[in-house]
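Shown here: the complex without one of its protein chains, the others still in place.
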Amino acid sequence: MSSDDNVKRSADAAVSGGPLAGGHHGDVLALPELESFRDPETKGAKAHYDDADIYRDEKGFNDHTLRPMFFTTKKYFAFTLVLGAIMAQGFVAFLNQTYWGLGMAGLHEPVYWGAYIATFVFWVGLSHSGTIVSSILRLTGANWRRPILRAAEAMTAFSLLVAALFPLIHVGRLWRAYYMVPLPSQRMLWPNFKSPLMWDFCAINVYLTGSMTFLYIGLLPDLAVARDRAIAMGNWRRHYLKVLALGWRGSHREWSVYNKCSLFLAVIILLIAPSVHTIVSWDFAMTMTPGWHTTIFGPYFVVGAIYSGVSAVVTLMIVLRVLFNLGDVIRKFHIDALGKLLLVISIIWSYFYFCEFITTWYSHKPEEWEIFEWQAHRFPYHLWVMLGGSCLTIFCLSWRRFRACMPCMFALTLLVNCGMYIERYMIVVPILSRRDNPFMWTDYYPSLTELSIIVASFAYFIFLYAIFIKLFPIVTMADVKEGVVVSGDVRLGKHAVRVQVKE
Amino acid sequence: MRILKGSIKVKSFNYKEDNDYSWSMIIDLDRCNGCGACVIGCQAENNVATVGEEEVGKKRNMHWLRIERYIEGEYPHVKVRFLPMMCQHCAQAPCESVCPVYATYHNPEGLNVQVYNRCIGTRFCGNNCPYSVRYFNWFDSSFPEPVNNQLNPDVSVRERGVMEKCSMCMQRIRRGKDTAKDEGREVVDGDIQPACAQTCPTGAITFGNINDHESKVYKMAHSGRAISLFEEKGTHPAVKYLKGGTNDVIG
Partner (left out) sequence: MSDHYTVLGLYRKVETITKAGDPIREAFRVKDGDIEVLTSAAYPDGAILDDKELLHQVESRQFLFPFLMGFGGFGAGVTLAGGTGYIMNLIVGGKAPFTYAPTGVVTYEFTLLFGVIGSVLSLLYYAGLPNWTERAYDPEVSDGALGLLVKLYSTEDQEKAAKMMEEHGAYKIKKGVNDF
């Protein structure tokens, strides 16, 4: 039977059974046969799906999406070597700092927190897109989410791993940092749960556990696919894949339980993620330092985090498309959809900027105004990138043609994250430089040690990601397949419209 | 339920009523001439590290007590004001509650105490102190010959990566209390003198027990000239200043 027949038949069935209303999905299901995943003949009717002939057979799809995992070029090794070198110099700087003392950083009284904490907030912020976007899209059943989930979730997990390093790099006595863990001891060392830092410690750990779990549970069925492939190829990856796949067979019971578990996790992650960045913001907002002590900080940070996170997802998707030849799985359509999402978030974000600035400008409270004046005086270009960047984002993303232009989107999303990094820096540094006591006003410049470690952190993130791509499937294969299973073409007048079935 | 009571009524911990002693310090700004002897006295008494010229240039000096200079007016009608600034031992200290490891807390005698061995150096306390009087050991302190011979054995030398600040000469308070106990009496004025008060040539610094209504500090704190720094922050400092500048002879 040709696949064209199949479409027609199912469309007829759908019409006779009352389309989408008749209760049983069997009537509308058009794609029980996996060989006819894609239908080249009806291409014209399905404008959004046209560049995905790859779905015609599932084996081909598996091969294609697993290719970045199993096949490695020499360039990749060269690239990781470069990353390794950058990480190594950062590590040396870190060892140097730990050996001699934190004086190696540019910090001084009263700027006790500097670039390290700004970078920490940046990385935590970056981690907020992956799981939040992934859970929202999962819960709302947005169909276009399917191929990009893994890449976004992995970003969350790895940026959190990087972020979690910074408090450790930043503390004065690294070798005593375990005092923050509630371990009963004879010396009655016990953490103070009234400290926002302790909340932060809890939240980051919970989020790290949660997002790692989310990533792993999402991986489980794909691990089974990769395992079968690795065993067939005799690839060395079979050893760990066998263990990590937990003996997954894809039985219906497994799937059913698995879907329920994903649902639980999506809901829980959606509750954890905003709380994490709110708590990070409370590290600042709970103090009585002017400029930090504002109620807006919680939502402000959360929206900023999602803003920087979603743009990082776009950046990453474009990189994956180019480097790993995944353009037919992560399509322009996805970038477009993410661009729209980013547009909405950038509007909210600009609104927050406006709220923050207008209240300070209007009330003209001297201690807060001093900080704003200092920011404008000392960091004018930073402010231009930060504020101009967010206006530019709204302007650019409103154009469909801009969203369709991959280099433009790449540049814009990078600019957004530069702006967001500056934003975090502007929250930490100028405010501490202009504290309550004018006798102690000073300026702060990051030292070479700090810069090396921060650059290394970026290399570390990319390195983790690059390793992940080589060890695990980067495309959410099971979700894509599920999308194909539960969707079908319904004839509506002259058009065959692709619909997704929900129970 | 006693433990819950306080969360409703925040100010339930009244050092002035619940304990025998509540230490306080009064600084008469009219008497201060900015000589800086207290700074040196403090540094010698408390083994405060000397960090060297370069580090001081980076604002990493560790003076627990510093003299802040404020210049009023335009040349040639210029007045210089001095403000000795040290830890204010706030009753509601912002630095204490933010420490994740209880390295700083309030002792029953109204002092803000820093436990060096607990400190892990997050520096959150320093960020939350409106007076900026907490100091961080950026490097290991060095006491080259012959300075090591003058180290005070009653005070520990701090490791790198640890916060420190004025302790109101805790070691002297301890000794004063012990002596008074041996003699079977309460501590009275003059029993305890922090290093800065002892060194001050003009007698601008007075230390004492504000719970004792006969004490000097009690009377000075109720003199009408007494002010707290950054009173609007609601920190209720134990250190009080007697307003200066009204007398043009000094100033």
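Going in written order, the chains are labelled A and B, and every chain counts its residues from 1.
Keep this in mind: a residue touches a chain if its C-beta (ideal position, glycine included) is under 8 Å from a C-beta of that chain, and two chains touch if they have at least 3 such contacts.
Every value quoted in this text rests on a predicted model; they were computed, and no experiment measured them.
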Among A:100, A:144, A:258 or A:333, residue touching the chain not depicted: A:258
Just one of A:115, A:177 or A:279 touches the chain that is missing; which is it? A:279
By the contact definition given up top, give the residues of chain B that touch the hidden chain. 3-7, 10-13, 91-99, 102, 104-106, 236
Against the hidden chain, chain A presents residues 25-26, 29, 32-35, 57-59, 62, 182, 188, 190-195, 198-199, 202-203, 205-206, 209-210, 213, 217, 221, 224-225, 228-229, 231-232, 242-243, 246-261, 264-265, 268-269, 271-272, 275, 279, 478, 481-482, 484-486, 501, 503
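What we mean here is this: only the chains that are shown with their structure count from here on.
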Chain centres from averaged Cα atoms put chain A and chain B apart, in whole Å, by 47
So, in the complex, the side of chain A touching chain B is made of residues 100-103, 107-110, 112-113, 167, 170-174, 176-177, 179-180, 189-192, 194-198, 201, 283, 286-289, 432, 435-437, 439-440, 442
With touch defined as at the start, can you tell me which chain B residues reach chain A in the complex? 55, 58-61, 68-70, 83, 85, 94, 97-102, 118-124, 126-128, 130-132, 135-140, 159-163, 230, 233
